[in-house]
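As you look at this complex, bear in mind that one protein chain is not there, while each of the others sits in place.
Each chain gets a letter, A and B, in the order it is written, and its residues are counted from 1.
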Amino acid sequence: MEGMVEIRWHGRGGQGVVTASELLAEAALLEGKFFQALPEFGAERSGAPIRAYTRLGPEPIQIHYAIAEPDVLVILDPTLLDTPGLTQGLKPEGLILVNTTASPDQVRSLLGATAGAVYTLDASAIAQRAIGRPIPNVPLLGALLTLLPLVALPSLRESIQRRLQGRLSPAVVEGNLRALEEGAQAVRREQSPHNGIPSFREPSPAAVAQAAPVWSALDPGGVILRPGSSIDYETGSWRSERPVINWDRCTHCMLCWVYCPDSCFSVQGQRLVDLDYTHCKGCGICANQCPPKCIEMVPELVFQEG
Amino acid sequence: MPLNLRELSAKEDLLAPGHRLCAGCTESIVVRQVLLAIQEPVVVACATGCLEIGTSPFPFTSWRVPWIHVAFENAAAVISGVETAQRSLVRQGKLPDRPVRFLAFGGDGATYDIGLQWLSGALERGHHFTYICLNNEAYMNTGIQRSSATPRGGWTTTSPVGKVIPGKREPRKDITAIMAAHNIPYVAQATPHGWKDLMTKVRKAVAVDGPSFINVLSPCTRGWRHELDEGIELSKLAVDTCIWPLFEVESGVWKLSHRPSRKKPILEWIKSQGRFSHLLRPENQHLVEELQVEVDHDWEKLLRRCDAGGPL
Partner (left out) sequence: MTQTRVMKDTLATSPRVVALNGASLVAEAIRQTDPDVVAAYPITPQTILMEAFSQMVADGRVRTELVTVESEHAAMSVLIGACAAGARVQSATSGAGLAFMWELLWCASGMRLPIVMHLVSRSLSAPLNILGDHSDVMGARDTGWVQLFAEDGQEAYDNALQAVRIAEHPEVLLPVMSAQDGFSISHSVERAEVLPDELVRSFIGTYAPAHSLLDIERPATFGANDDRQFFALHKRQQYEAMERALGVVSAVGQEYGDLTGRSYGLLEAYRLKDAELAVVLMGSAAGAARAAVDKLRAARVPAGLLKLRLYRPFPAAAVAQALAGKRAVAALDRSAIFGAQGGALFLDVCSALATHGAAPRMLSYVYGLGGRDTVPSHVEQVFRDLEAVAREEPALPAQRFLGLD
């Protein structure tokens, strides 16, 4: 449709991904525009990567499917930046907005020579200051509207007020409105514009077709014959904090091992020897329960930024 | 094998990582402890719920034991079919006779509510299986709706805190006593914090000749509104406040497994979770007092039952 803008949101359960896409839709309603906010649901739980889609346009939107070729990508969680296929389908002239402390140029090098123009914002910090919790959705909306006037900022203010008033304390509602303004002002642009070469991280259409399962090759009835195969599914990217063990103080009491929801502690000869960061979701139960307090939870960004 | 963590740590983990349960979920902790405790081969049936969805997204499975899921309400009936098949095939000489333990896992929705008939039927028929309720006190898989295990005063999306109604109005169902009333050989309550207590109970449960039931309190970060790292800590606080006493009913005899040295006030429990935050408002203070009366009453009743069954 002429004039329709398609936005794909990438975040984690609990970061307000769905709320962000809906707030924008409600703002569009106030302006008499047409819109659609479509969440994508899977088996994942809180902390797992999720997506949502928003369409905005001057005419009624009659399509109902996932957005494969977005005009805008909003990444609510910087730990998702190394997800394969993250920027897949982004239009060459598209826009990428990322919640991160890193600069747009650093993000560009992380993403590879992808299409689109990169913008960044430390939305978590803004939210932390404004509402006391690092929920990045509202500051990102502020930034997005600065870059692309999909709706006017006052409309979004009103949609936030309508949605939150009565549900949250006046201080939190006010905080969100402040976060929106701050986000609009704090967005950072790339120093050197991209050259428009498509990302090498994106799988080729041939590779996608080859990887796609075929019905005739499946075992009848959906039976799974590889016990414990979920070990191939890495949940380490869900983590925003990483448990780090001070081995000098570890008494090998094994409480962390028996209380780990994700079977991440490896033991050899009755001694803890390793921690499986490919699966650790960073819940921190190990640190909380460790009797000698030898496990520290360290923000993941510390490691990402080297 | 003695119930000692260093010894147990030599055993293979029968629940693989890479499942999609929330960070900080206590359900997988309980499942790991249950599977570590059992020394014989096991077959597991799972009701629809967080555990089922999180551990079996095709083509991945976290289970290293034979596992089946069919529907929400019928895990007890399904496992009773598996157990019957084993009995039939062994008796006919079609399968070697070896000890296999049959487990069913269901959440509180599957156990207290929609699956109660199927569970009751399987217990009455006397199948040799252990049913473990992963009780997180609401329908968490579908996004925190009230169940009959939700405590009075608790917030859920279908018992919301509104202008005129302060959360769930009805007290929770005492399913453990209902299970005990089936006169099955073994019934117990446990928590993942008390890993040794839980594992001891699991070993007793799978060893009895007939059905057994263990109700395990399984804190939920999303539904209870607590921090990701607090699940184990909260399952201990539940015991210390006598919200979730640890006990067992062996061949009809009630025994307390643990008596808190100092019974903590219910207010500590209420303060620990966002689902109760509205109860801290001045206008709801009477509810906190009423809840304390309820907990005291239930605790006294349990003590009387246990005293009648003999000394601790």
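Everything that follows uses one rule, which is that contacts are C-beta pairs under 8 Å (C-beta built on N, C-alpha and C of every residue); 3 or more make two chains touch, one makes a residue touch a chain.
In this text the structure is predicted, and so the values were computed from the model without any measurement.
One chain is not displayed; in the complete assembly it touches the shown chains A, B. Which of B:Leu3, B:Val70 or B:Ile178 touches the hidden chain is settled by the complete complex: it is B:Val70. Among B:Arg6, B:Arg125, B:Lys173 or B:Lys196, the one in contact with the hidden chain is B:Arg125.
Remark: the omitted chain is touched by one listed residue; of B:Ala85, B:Ile165, B:Leu280 or B:Val293 this is B:Ala85.
When the omitted chain is restored, the residue from B:Glu52, B:Glu137 or B:Glu230 that touches it is B:Glu52. On the side of subunit A, the interface with the absent chain consists of residues 42-43, 212-216, 218-225, 227, using the contact rule stated above. Summarising the interface, subunit B meets the missing chain with residues 41, 43, 45, 52-53, 56-59, 61, 63-71, 73-74, 77-82, 84-89, 91-92, 94-95, 98, 100, 117-118, 120-122, 124-125.
Keep in mind that, in the parts below, only the chains that are shown with their structure count from here on.
Put simply, the C-alpha centre of subunit A and that of subunit B have 33 angstrom between them. Across the complex, subunit A meets subunit B through its residues 13, 42-48, 213, 222, 224, 226-235, 238-239, 252-255, 257-264, 267, 270, 276, 279, 281-285, 287-289, 297. Interface residues of subunit B, counted against subunit A in their complex, comprise 5-10, 13, 15-29, 32-33, 36, 50, 53-65, 192, 195, 221-222, 227-233.
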